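Read the structure below first, then the notes.
The complex is shown incomplete by one protein chain, all other protein chains being positioned as in the whole.
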Amino acid sequence: MVRILSCHPEVQIEALASHSIAGEEFSSAVGAFRCVADMVCEEFDAALLAERCDAVFVAVPATQSGPLVKALHGAGAKFVLDTGPDFRLKDAGAFAQYYGEEHPAPELLADSVYGLAETNREAIKGAKIVAVPGCYPIGLILAVAPLLKKDDLARSPLIVNSVSGISGAGRSLSEDFHFPEANENARAYKVAVHQHTPEMEQEISRIAGRDIQVIFVPHTVPMTRGIITTATVSLEKTVDQDGLEALYNGFYADEPFVRVLPRGKLPETKNVRGSNFCDVAVTYDPRTERAVAVSAIDNLTKGTAGQAVQDMNILFGLDETCGLWWGAMSP
Amino acid sequence: MVRILSCHPEVQIEALASHSIAGEEFSSAVGAFRCVADMVCEEFDAALLAERCDAVFVAVPATQSGPLVKALHGAGAKFVLDTGPDFRLKDAGAFAQYYGEEHPAPELLADSVYGLAETNREAIKGAKIVAVPGCYPIGLILAVAPLLKKDDLARSPLIVNSVSGISGAGRSLSEDFHFPEANENARAYKVAVHQHTPEMEQEISRIAGRDIQVIFVPHTVPMTRGIITTATVSLEKTVDQDGLEALYNGFYADEPFVRVLPRGKLPETKNVRGSNFCDVAVTYDPRTERAVAVSAIDNLTKGTAGQAVQDMNILFGLDETCGLWWGAMSP
Amino acid sequence: MVRILSCHPEVQIEALASHSIAGEEFSSAVGAFRCVADMVCEEFDAALLAERCDAVFVAVPATQSGPLVKALHGAGAKFVLDTGPDFRLKDAGAFAQYYGEEHPAPELLADSVYGLAETNREAIKGAKIVAVPGCYPIGLILAVAPLLKKDDLARSPLIVNSVSGISGAGRSLSEDFHFPEANENARAYKVAVHQHTPEMEQEISRIAGRDIQVIFVPHTVPMTRGIITTATVSLEKTVDQDGLEALYNGFYADEPFVRVLPRGKLPETKNVRGSNFCDVAVTYDPRTERAVAVSAIDNLTKGTAGQAVQDMNILFGLDETCGLWWGAMSP
Partner (left out) sequence: MVRILSCHPEVQIEALASHSIAGEEFSSAVGAFRCVADMVCEEFDAALLAERCDAVFVAVPATQSGPLVKALHGAGAKFVLDTGPDFRLKDAGAFAQYYGEEHPAPELLADSVYGLAETNREAIKGAKIVAVPGCYPIGLILAVAPLLKKDDLARSPLIVNSVSGISGAGRSLSEDFHFPEANENARAYKVAVHQHTPEMEQEISRIAGRDIQVIFVPHTVPMTRGIITTATVSLEKTVDQDGLEALYNGFYADEPFVRVLPRGKLPETKNVRGSNFCDVAVTYDPRTERAVAVSAIDNLTKGTAGQAVQDMNILFGLDETCGLWWGAMSP
């Protein structure tokens, strides 16, 4: 987030709040930003932030952002963008089931908007609280949205497998992500019980206008950034490859950050590394009458911070690509 | 293969044949084997090899092993074990379709045996030509065989996603696997058209006793060894987690190299790295009435050379674990 | 280079010339730039490029840039910036010795300028041809320049070890850099005979005002980007840690892209990844009366393309940080 905002032509970072490094220069804790973002981190103070900042981004673990967003909202903050999961699920019961705690601020759920630009742009425009989507849901929704919008094409459930780099797990230390344990290791985890499942189902059902289930299996692999999401979708009707490609190209014709790849190309995380693009490709398998939709995102850019800034651009009436228009770091 | 055979207590490596490094010490080309396997590589000579060796392992690309196996067989070789795909498919037409050339020795297909010990042990015992299975099919078959054996449980098609290290692509150079291009990159490839698809369908249909299709999406990720295979299987009947676990534990109770993991554990490639084990876990998802079966293998050990040596042990009446019983290189 | 130039506020990319992908969209060959740099690549045409472009960047292998630079210069190109080695060495004989061919354009050596901003800024200002330095020399020179400038402090030779990511070897395929061979592998190569040695000696001797030798041992390690250079320098006089730090802080006080780290911090490539910064730290070892100077750069940014754009900024009188001021991609 700091990397993107510090280069955004319409943004000035007014304050950085952090409990763990309060009083310390940000760049002392994160050496990558020496000379670029040297400001001293502050303790979180909702009133002060609400007064000084036109927009506040919140990036803390699940169940911890709710109270902060509530405080900011109560203090009159103009716009709050929460990259955590607390305001993504409209159903506080589902939140409690998957995150293991009561929702911290259910009264604000009605006022928050799910911040995926490509599928919810109009709603974002009027929002005070934006729930920046989870990284896996972004990858899935952008991969399958055209299939879902098409009447009676996709059958429930979607079979969804994702392959993720390890930065998606955040900065907390664990044996699983100790370098010698994570290097040269691929694994599935939280098979069919990952907490992003209800978020996926909420949004793809909303897009489809009917209930769609997913069975979701995430995997981690030894890389830092990037998610490949592969959805296998049983189809109600016989289609063909040309038809699916036309559907996708039409659906995303005006979207600056979704690149529908030409036939013969498939998404690769290296082509989106560090960028806000989502690459998408769809393949029809006539043998099994199924579509396979694949997407690639950088989980820390289009998958989190980039999407959040895209939402901010919408909130302020800026061009959506403002401060986000660069190619991937390749190689 | 050399690493395993050079330590096998019942094996002496009599000859190494290689066109590209003929006349050169093997360990000069592959520095890892200096002092361990210094023999000079020979040109391939079927008659000579058939005479000198009790078993010959063939490891060359698709369509190239057929002629070598034919020559060895014709020269009276006692046992030939082919790690390539030429003798895996019983249907020469499917071979031509997926490998792009006419089958090089269709008259030998009837005499060759599919060499997956766990599902074809009795047939291997009497074989002259063993077709060592492909790495992805091994991962899939061991993941789902118990489901398939159970009457009327699994519905066709199986939805199969695999995540593979890059050594599975062999030693040929390509831009895709140039380190800076392959590192920090995950991608899907050959979506629904991978050449291992008919091999998977042939074997799982044989095991199930009815036609089962697969829709298979392979992925590569930045690691050297290992494959995670995740199969999502629609079930005809309602089952439960206890029942599936009992099914798997029973099915593999006497198999030394298949480890059915206890509840709460999932396969990780690091736990099989360099070893001949295949780790398997099955999860029932009551929400979608599907089973998710996951396996982990080292594609160069249980996925190729280790399986080949296990087959050799069977051919010679040795204990199957002979020369193969060691833990993974961890970390 | 394309990544940086496509975001530079004062630059428009007028043409991309490439023989291997002439007639093809650049972004079709390099998927990272889809939508960002879709222009069709042209065959190299010196006259046309000289006419259309205010500056031309040349990025081809050793001995191949000389003829292109000569043609551009002859065609009246205003500014040519060559990222290859052809114009770095003032001594055509040394070029022939280390690059194995006669110099392709020795008559232009006198007109070309070594393009390291921090040590040669004034000369760059009047240049027509800029020889962008090699990645290893940049890492070394910035690590030790303050020691060399100080009268009679550093003894010849400098003992120089570098650890490099693999993108430094370029895009040509080789078995050494096939992913399974390069991954999990560290190695030394070209011990004491690397072609960057005379370039290092030329520049550090020029800075010191006396002949200084280096004995240089490069290493590659399994990462894509980044170089750590560690120089161990025998000192003529007894100094102390405070004195060395003051020397470095003073020397680089006005340099935007060289960050002298505070005591207790050491350069790490992650802190410069994708950025134009060079991090530097110096340690005095009183036991052996030697200084250890360490630097970190991204070999593709400060080590090549970023330095080239910094040079371009100097040539056009722009602020040196223009289009180059962003933090590292972290993590």
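We call the chains A, B and C, going by the order they appear; numbering starts again at 1 in every chain.
To be clear about the criterion, contacts are C-beta pairs under 8 Å (C-beta built on N, C-alpha and C of every residue); 3 or more make two chains touch, one makes a residue touch a chain.
A quick note: this is a predicted structure, and the numbers were derived from the prediction, not measured.
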Which residue of C:P85, C:P180 or C:G323 touches the chain not shown here: C:P180
Touch with the omitted chain, as defined above, among C:G84, C:G168, C:P267 or C:G303: C:P267
Residue of A:V69, A:A154 or A:A182 in touch with the missing chain, whole complex considered: A:A182
Residues of chain A (touch criterion as defined above) contacting the omitted chain: 165-167, 171, 173-175, 177-180, 182-184, 222-225
Contact footprint on chain C, counting only the chain that is left out: 157, 159, 161, 163, 165, 180-181, 183-189, 191-192, 213, 215, 217, 219, 221-228, 230, 232, 266-270, 273, 281, 283, 285, 287-288, 290, 292, 294, 296, 331
Interface residues of chain B (partner: the chain not displayed): 2-3, 6-7, 30-37, 167, 183-184, 224-225, 256, 259, 261, 265, 268, 270-275, 277, 279, 300, 325-331
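Operating definition for what follows: only the chains that are shown with their structure count from here on.
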Homomeric contact chain B-chain C: same or different residue positions, threshold half: same
Rounded Å distance, chain A centre to chain C centre (Cα mean): 37
Per-residue overlap in chain C, given as positions that touch at least 2 other chains: 167, 183-184, 224-225
